[in-house]
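Note that one protein chain of the assembly has been removed; the remaining protein chains are unaltered in position.
Right after this comes chain A.
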Amino acid sequence: MQQQPPSSHQHHHQEQPQFLGHTGGTGTGAGAGTGFGFGVGGASSGGAGIHHNDGGLRELLVECAAAVTSSDWHRAIRCLVHLSRAASPHGDAVERLAFYFSAALARCLCSLSAPCASEIRSLLRLNNLHFLLEEDQPPPSFEDDLFYYSGGAEEAYLALNQVTPFIRFSHLSANQAILEAVDNERAVHIVDLGIMQGLQWPPLMQALPPTLSSSSSSSSTTLTLRITGTGPSISLLEQTGARLRDFARTLHLDFEFDAVCTTSRHVVASLQQHLELRRGEALVVNCMTQLHKLLPAAHRAALPHALEFMRSLCPRILTVAEKESEHDLSQSFLERFLVTLDHYAAVFDSLEATLPPRSPQRLMIERLVLAKEISGIVLEDGGGDDENLAVVRHQSFGNWRRDMEAAGFQLVPPSDFAIAQAKLLLRLHYPADGYRLLVENQHGSLFLSWHDKPLVALSTWSC
C-alpha cells in the first residue's frame, strides 16, 4: 500500500499517508483496498484505453464516483488522493483522462455537499488536492458559451477544430446537405445558431459558385447569401461578420450578415423578435452542437418549443450536429458517469493518436474544452437556473430523432456524394487510422467515430 507511485505529483506524497490514516480510520472495505493497490502499482505504464491495462484507474474513478453520489466524502477524498498519484494532465491518455475526471468529481463533491463545501475544500487542501478545483474557474463563474470567448478558450476551440475532425466533420457534412438542399436557388438565408467564428461558412461560399453556375445557364444571375448568426458576444459577432464579408468579397459573392446577440438558451425568444425573413429566400437553419444546451432540466421544457419554432420557419433544411452520448434523466449519477467515461476515453485516445504528449495544443484542448464538458456532464442537475449554468447534457441520436419527428421534421439521409466527401476529408486532415465514418443506413445519419465508438452524430432534417 505504501508503494511509491511513478507520479508527477511527487511533492504530495510525504503528507498523504499520515493524513489518510487519521481521517479514514473507519476503513472503506476490501473493494477500495484492492483498487488502490492495483491502481498505484501500474498506472503510469498505461495502455490504449481506459478498459485495458489502465492499472485500476477506471475502478478507482468508479469507486470515487460512487462515494461522491452517496455523499461519503471521506471515502471520495481517499479515492482522489490515490487517483492523484497516477493521474496527470501531462501523462498518457488514461492518466490525463483520470486527471480530468478526478477534477470533475472533486467539483461535483463540492456542489453536491454544498452546506459542507468549505469543509470539503479545506480537506482537499490538506490533501494537496485543491489544485483539482483551482485548475479552472469554479463552476458558478462560467456560462457555457460565454466561456468560450475568454481568450484562451477561443484559441482552444480553434485548436480543436484544427487537430480533431469532430467540428470540421460536422461543418462540412452540414454544408454538403445545405448545398444539395438549395441547389438552383438564387437567394439563400442561413440562420446559424451559435456561429462562433463562422468557420463553417468559407468552404460553403467557395462551393456555392461552381454548383450554381453549372445549374443555371445564364451566368449573369448572381447568388445572394445571407447569414444570421447568433452568439452571446456582440464583439465576436461583429468580428465574425466582418471576416465573412471580407471573404465573400474575394469570391465576388453577394453577401449579407446579420447578428442576433443572445445566449443559446434564449435563442428562440431572441430570434422570434429579431429574425428578419425575406420573400424568395430559401431558409436554412444550422444547429452545430447547440440543441443539447436545452437538455438540462432547467431548460428541458423549452426544447419542444424551440423545435416547433424552427419547424414554423419552414426551412429547406435543418442541420443538427450533436455529441453521440446518452444522459437520460432517468439515469443514475453512476450510470451517467460511466457513459461519460467511455465517451471521453475514446476522445482522449484519439488525441493521443493525433498529437504528441508534450503538444501544447493537446493540453489546451483537454484543459479548456474537454475538461469543461466533462465536469458539466458529471455535475448533478439540480434544476435551478442560476447555480446550474455549467450543467451539460447530451442525448443519443435515437432520442434526437424522436424529438425532431415529434416537432414535425423528417430525416434527410446523406447523399452518396456527402458520404464520399466526408470520408475523403477525414483522410485529408487526419491520417490516423482510428477516425471512421459510420453511416447508419437504417436511420440515415452520419456518425464520426473513433474506432468503433461513435462520438458525433450529424443529421439533416426537412419539414
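What we mean here is this: a residue touches a chain if its C-beta (ideal position, glycine included) is under 8 Å from a C-beta of that chain, and two chains touch if they have at least 3 such contacts; residues count from 1.
Here is the rule we use: contacts and distances are computed from a predicted model.
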| item | value |
| --- | --- |
| Chain not displayed: protein name in its UniProt record ("Ribonuclease P/MRP protein subunit POP5", "Ras-related protein Rab", "E3 ubiquitin-protein ligase RMA" or "GRAS-family protein") | "GRAS-family protein" |
| Residue touching the undisplayed chain, where the options are A:D246, A:E276 or A:E405 | A:D246 |
| Touching the absent chain when the full complex is considered, from A:L61, A:L105, A:I120 or A:A159 | A:A159 |
| Residues of chain A (touch criterion as defined above) contacting the omitted chain | 151, 154-155, 158-159, 162, 168, 172, 176, 197, 199, 202-203, 206-207, 209-211, 213-214, 243, 246-247, 250-252, 361, 416-417, 420-421, 423-425, 427-429, 431, 433 |
